[in-house]
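Note that one protein chain of the assembly has been removed; the remaining protein chains are unaltered in position.
Going by the order they are written in, the chains are A and B; count residues from 1 in each one.
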Amino acid sequence: MGEHLLEVKNLRTNFKTSAGIVQAVRGIDLHVDAGEFMGIIGESGCGKSVSMMSIMRLLDDNAAVKAEKIEFDGKEMQELSRKEIRKILGNDIGMIFQDPMTSLNPLYTIGNQLMEPLMKHQNMSKARAKERAIEMLETVGINEPDKRLKQYPHELSGGMRQRVMIAVAMCCNPKLLIADEPTTALDVTIQAQIMELMAELKEKFDTATILITHDLGVIANSCTRVVVMYGGKIMEEASVEDLFYHPAHPYTEGLLRSVPGDGSGSKERLVPIPGTPPDLLDPPAGCPFAARCPKAMRICNQAPAQLTTVGADHRAACWLLHPQIKDMKGGE
Amino acid sequence: MSRYIVKRLVAAIISMFFLITITFFLMHAIPGGPFSAGERKDLNPEIIEAIRARYGLDQPVWKQYLNYMAKLLQGDMGVSYKKTNYTVNELIGLGFPISGEIGIIAIVIALVFGIPLGVVAALKRGSWADMASMIFATIGISIPTFVIAMLLMYEFCMKHSLLPTFGWGEIRHLILPVICMCLSPIANITRLCRSSMLEVSRQDYVRTARAKGVGEGSVIFKHMLRNAILPVVTYLGPLVAALMTGSFAIERLFMIPGMGRYFVNAVTDRDYTVIMGLTIFYGAFIMLCTLLVDIAYAFIDPRVRFED
Partner (left out) sequence: MAKKTEMFPTVPEAMYTMESRDIPAELFEPLPEEEKFSEQINRPSVSYWQNAWMKLKKDKLAIIGVVFIILMTLLAIFGPIFSPYTYEQQDYDVVNQPPSAEHWFGTDQFGRDQFTRISYGARISLTIGIVAAIVNMIIGALYGGIAGYFGKKTDMIMMRIVDIFAAIPSLLYIILIMIFLGNNLKSILIAICLTYWFGTARQTRGQILSIKGQDFAMAAKVAGETDFQILLHHLIPNAIGPIIVTVTFLVPSAIFEEAFLSFIGIGISVPVASWGTLANDGMKVMGLYPYQMLFPAMAISLTMFALNFIGDGLRDALDSRLKK
């Protein structure tokens, strides 16, 4: 293929802990095309952030990453040295993290932290980097940018800091932006503003974006394609429309039932998914969702289902999609 | 900033007031103080009475207290009861430069060794370098300074006569006391630095720095070390004060004529004016060091500057 901006095949990430080996990501395939806005959704601990951090090699030493392929922009990331990876990070790939309150170094000014990647990757002079930093702060909607440059993170509100983080991530015009729960730690009104800003920037710079979230609402408003993760595996992959209107996996259905409706005023009750996510220290042999699945079958506990095509660009990993089921139903 | 300093100064003055008052009344509450009738049987009562009158000891305690405070405000801490031809100020003038010299050398050595050891241990967590520095640090905090001093003295002075056991004035006289005094600070700084580096390495902003593609050197020195050094800076305040005002045990062992030895001698001699004077000096010096360190802290950490 090769036309994808980022392509990941069979990615596995394990952590060594005192209790044993935690299998956080258990063989996932992903791809993002240039200019695409993709979402990854799942409960906390399902491996969505870890998979992204694995690709960027930002995990601690107790993590081990293995994949058949992690190709970004035509380069196999696993073959690159740390130095070469550093040339990509912050330059071709920008990242935004969950908590803007702790993501900026408290001891340096906004300007200092914003100019750092510019001077490193774009070989800009200090004066030029400062100009660009002011420009970026304006772009992300921060007023009085030249004054803000001299301020420290603690002098800014959470929303402002996340804007700064976005400016840091976007300042080198990256090909890919990874946003790891960028709005989770913010107030609802600010959340909307930040998502709006991200959509705007995507239009302006045509940056491919991966949005990691556990919030279906955020996905619905911004993404074109969505990947649903659970227990370190991909459960479903579809366009936003398909996901919301024709979910193929019981987990996706559960997720949809557990959020407030689409504003149509339906009187449907919110249904939480019972149970807790599986323990990845000792992951279940079968489908990770089997223990909580209302439609679980005996086979679900015995073997994992592989992703199966449901429709155009729509795949799901569920035994309910097995051809034998259709045969049985047809036979009745 | 200036408001902060003023506030801290006021707090320090209140603490000093309490320290002086407590010390004063403790000293005077001890039965049979200096020159009381029972203490000096060699002198006849009239002479004792005369001495007591000269020192103002015949007056009621509250009046003595007021007198002492009034004199103290003028910087006069009185005359030693035992070394009667010295004032307390003179004793401090003699002892402090000597203790200070050893102290400063020990602090510099402690920082030069402690910080790199801690940083390396944290960065290479679980490696032999980490193990070695942690074992060294545990030894450093576990074995009391006076025990280390005795062992070193036995090894270098008695068994091999490489270094003098006591004396003052030459560089070789400095070697053992400085080693003894800096070992436990090195150990403490190593441990502090290691744990705060580990703490900082888990922080989101370090991940942000890595995600920006910043070089590893810059991640460690710019983004981690400056944050990790803050607890060490806090520790430095009391440490500088303690080392510069002289170690009681070391100065006694190596017979160094510093402040620490004066203090211990004063305590065993019950030389109350000297005990009081040195206690006040210690207290004031410690508070000064803490204040200076807190100001230095504010220069490293911008978050402190804006708190009132």
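Simple rule for what comes next: a residue touches a chain if its C-beta (ideal position, glycine included) is under 8 Å from a C-beta of that chain, and two chains touch if they have at least 3 such contacts.
All of these numbers come straight from a predicted model, not from anything done at the bench.
In the complete assembly, the contact with the undisplayed chain comes from A:275, out of A:74, A:275 or A:311.
Remark: the residues of chain B touching the chain excluded from display are 11-12, 14-15, 18-19, 22-23, 26-27, 29-30, 138-139, 141-144, 146-147, 150-151, 153-154, 158, 238, 241-242, 248-249, 252-253, 264, 267-268, 270, 275, 279, 282-283, 286-287, 290. Residues of chain A in contact with the chain left out of this view: 12, 14, 16-18, 21, 23, 26, 64, 66, 275-276, 278-279, 282, 284-285, 290-293, 295-306, 308, 319, 321-325, 328.
In this text, only the chains that are shown with their structure count from here on.
Within the complex, the chain B residues that touch chain A are 125, 203-205, 207-216, 218, 222-223, 226-227, 300-303, 306. Chain A makes touch with chain B in their complex at residues 56, 58, 61, 82, 85-91, 94-95, 97, 99, 102-108, 116-117, 120-121, 152, 154-155, 165, 168-169.
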